[in-house]
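As you look at this complex, bear in mind that one protein chain is not there, while each of the others sits in place.
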Amino acid sequence: MRVIFIGDVMGEIGQQMLTTYLPKLKSKYRPQLTVVNGENIARGKGITRALYKLILQAGADVVTMGNHTFDKDEIFDFIDSEPKLIRPANYPAKTTPGRGFTTIKVNQTTVGVINLQGRVFLDNIDDPFAKIDTILAELQAKCQVILLDFHAETTSEKLAMGWYTDGRLSAVLGTHTHVQTNDARILPEGTAYLTDAGMTGPYNEILGMRRDRVIERFRTNLPTRFETPTSGPGQLNGCYLEIDEQTGHAKQIKLISITPDRPLMD
Amino acid sequence: MRVIFIGDVMGEIGQQMLTTYLPKLKSKYRPQLTVVNGENIARGKGITRALYKLILQAGADVVTMGNHTFDKDEIFDFIDSEPKLIRPANYPAKTTPGRGFTTIKVNQTTVGVINLQGRVFLDNIDDPFAKIDTILAELQAKCQVILLDFHAETTSEKLAMGWYTDGRLSAVLGTHTHVQTNDARILPEGTAYLTDAGMTGPYNEILGMRRDRVIERFRTNLPTRFETPTSGPGQLNGCYLEIDEQTGHAKQIKLISITPDRPLMD
Amino acid sequence: MRVIFIGDVMGEIGQQMLTTYLPKLKSKYRPQLTVVNGENIARGKGITRALYKLILQAGADVVTMGNHTFDKDEIFDFIDSEPKLIRPANYPAKTTPGRGFTTIKVNQTTVGVINLQGRVFLDNIDDPFAKIDTILAELQAKCQVILLDFHAETTSEKLAMGWYTDGRLSAVLGTHTHVQTNDARILPEGTAYLTDAGMTGPYNEILGMRRDRVIERFRTNLPTRFETPTSGPGQLNGCYLEIDEQTGHAKQIKLISITPDRPLMD
Partner (left out) sequence: MRVIFIGDVMGEIGQQMLTTYLPKLKSKYRPQLTVVNGENIARGKGITRALYKLILQAGADVVTMGNHTFDKDEIFDFIDSEPKLIRPANYPAKTTPGRGFTTIKVNQTTVGVINLQGRVFLDNIDDPFAKIDTILAELQAKCQVILLDFHAETTSEKLAMGWYTDGRLSAVLGTHTHVQTNDARILPEGTAYLTDAGMTGPYNEILGMRRDRVIERFRTNLPTRFETPTSGPGQLNGCYLEIDEQTGHAKQIKLISITPDRPLMD
């Protein structure tokens, strides 16, 4: 099975990059499944129904989220009725709307897609390591292929998740730092691993936010309004995977990174 | 000017990778300057005099450090007398032994090498943004080429440093997360930038520490002894730079990543 | 029911203060139940079997712990066989030895004593708010009086726990900051509340650690060995409670603080 995964889509430039390049990537890679992280699509903070639709229309099959899931109030209106929209599964079970994983039929194969969030330097939520065990106990019986978007800050927690689930997941793909890492590999037991898929949005800013504002905040510690710009050059980051549907093991993981310095090659 | 930079050398496997591959990289790239981050060379924690010598003998011209600088007491005996060994310049000025930057003559060119440490999710030390201004006020008059090893946790602080110094430094090369990022580029005003150079050490562990221990810590929150293994496959990560000695601007930045999955090509 | 609670006993001076003053406090207050936090009794880090015994012999009925529970390896040998020793109940259920709450018979009354740990600026463990609900579902049927030692860093998390459990617990007594707070009160539904009971140990040091070392660490950011002194003036901090055994509601909460400046009055 061929899969494309696209990292955190950030604001209007992220939307443009996604709608422009996802079709081209689909022509190039012919993925049977496309997963896009949408936690920053609404001006950097959360998602709206219209923008969720936009991601699907651009070609995504599943939309994952992260620590910005609930930034836009509007999500409470549609998260429960959209099976293709998942948020970190380790938010408190009793009080969190939406779902943390979903399944999708790709030809004859049932694919599970899971979203989890790390805790180091991030929110105090449930244990993602215990949670993945619980979810896998449910999913392994019905899914041949299982993907995880692990939204986390530190390299240690992400690598720990990768090695902990090696052989049990088809891929562990990190998001949240907005910078793509160069450590894509297939772990010994067959799990494709990437610490961070990177971000889809402005190319000349800081994590997709106006760089002057971020620099000012670091230098002055004064309140500065973070804003995601609406024009300027963009980038798209993610990865391409090939997974053996029989074993659920990854056969290939390849970085995708489209920037003004690295245009998409056919 | 051709430069090689090697990220955090971790324990015994890191030493082996460095002594094995740095000579080969030198044959391949013929660098005129080689900088190596040595903060983890002594079993993951600090540096000893013998290991400092080992890095120089392996071919380094300057050794940079980070938050582990003072983990081994022994460093207090030699840091003040070794001009090629630098530690983060923004440690408290009055009480910190050693120096935060150094200059080195490469043919006719005086090169400045600076080490700074970020503060987000790291130690409470002096402001790296204010400090770089102070250091540059001193170095810019005498150096044509100036490199910075910015040892920091978050992508935002590193990107902010890169954009803040764009055109004033030849290169801003991040370290500390132990995972190489795939965002090497030359910023508009001529500064080569890389969020993290990655780590030089074990390939099948977590940040260079035994992965079973790290996973156990995440799962149990019990004390577990972190240890860097002494055998097993290794990796070496860093980058190659070409800098215009006239302008001090970077002409090229290229990732170096040698792993069992990505052997060194001639 | 009369209860004495003593905050974190710290090292040798803490031991001396406890063995000297707990008997005097018992004469003065005639408590039917005495609970002591012992997480720092072994030179500031954890507990040994001998020191656990020492706390019991000094007059404690139950010993609570905190983030230092497992600092001394020795505890793994006896924590499972000592029903009067409890550690934070919200450590991971499957992998943590020992128990997070206990019950004790005081005349005709069954008292529950619970230990929980906060997460803000502390370890990433299970949700203490969800956990207290689970524990209370079990304990409320059999206990008339239930006490909680909530070991946490921030005032917000502790106050939130107090108000969240108001009327369901007899007392929420904070520990961990090592400084007694002056906010003892009975909340509207009957729960006695104190943000922090304070520490039992050295009077002229910082949290019980040698003050010169702590100051040096703040000023230099260099490694300094934290040590708890073995001689010098001491303090003992805690509180006295009166609880209605019929309703489980608190009738009184009074600070106990014995220092050289505030000697114990009869």
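A, B and C are the chain letters, set down in written order, and residue numbers restart from 1 in every chain.
Keep this in mind: a residue touches a chain if its C-beta (ideal position, glycine included) is under 8 Å from a C-beta of that chain, and two chains touch if they have at least 3 such contacts.
This structure is a prediction, so every number in the text was calculated from the model and none was measured.
The undisplayed chain touches these shown chains across the complete complex, A, B, C. Contact with the chain not shown here comes from a single listed residue; of C:56, C:159, C:222 or C:264, that residue is C:159.
Interface note: of C:56, C:214 or C:264, the residue touching the hidden chain in the full complex is C:214.
Here one chain is not drawn; of C:206, C:222 or C:264, the residue touching it is C:206. Take subunit C: the residues that touch the chain left off the picture are 121, 127, 129-130, 153-157, 159-160, 163-164, 177-183, 185-186, 188, 195-196, 198, 204, 206-207, 211, 214-215, 218-219, 255, 257, 259, 261.
The chain not displayed touches subunit B at residues 92, 94, 119-120, 124-127, 130.
Taking the whole complex into account, subunit A touches the unshown chain at residues 70-71, 91-92, 95-96, 123-125, 219-223.
Note that in this section only the chains that are shown with their structure count from here on.
Separating the centre of subunit B from that of subunit C, both taken as means of CA atoms, is a distance of 44 Å.
Shared interface positions of subunit A, i.e. residues touching 2 or more other chains, are given as 127, 130.
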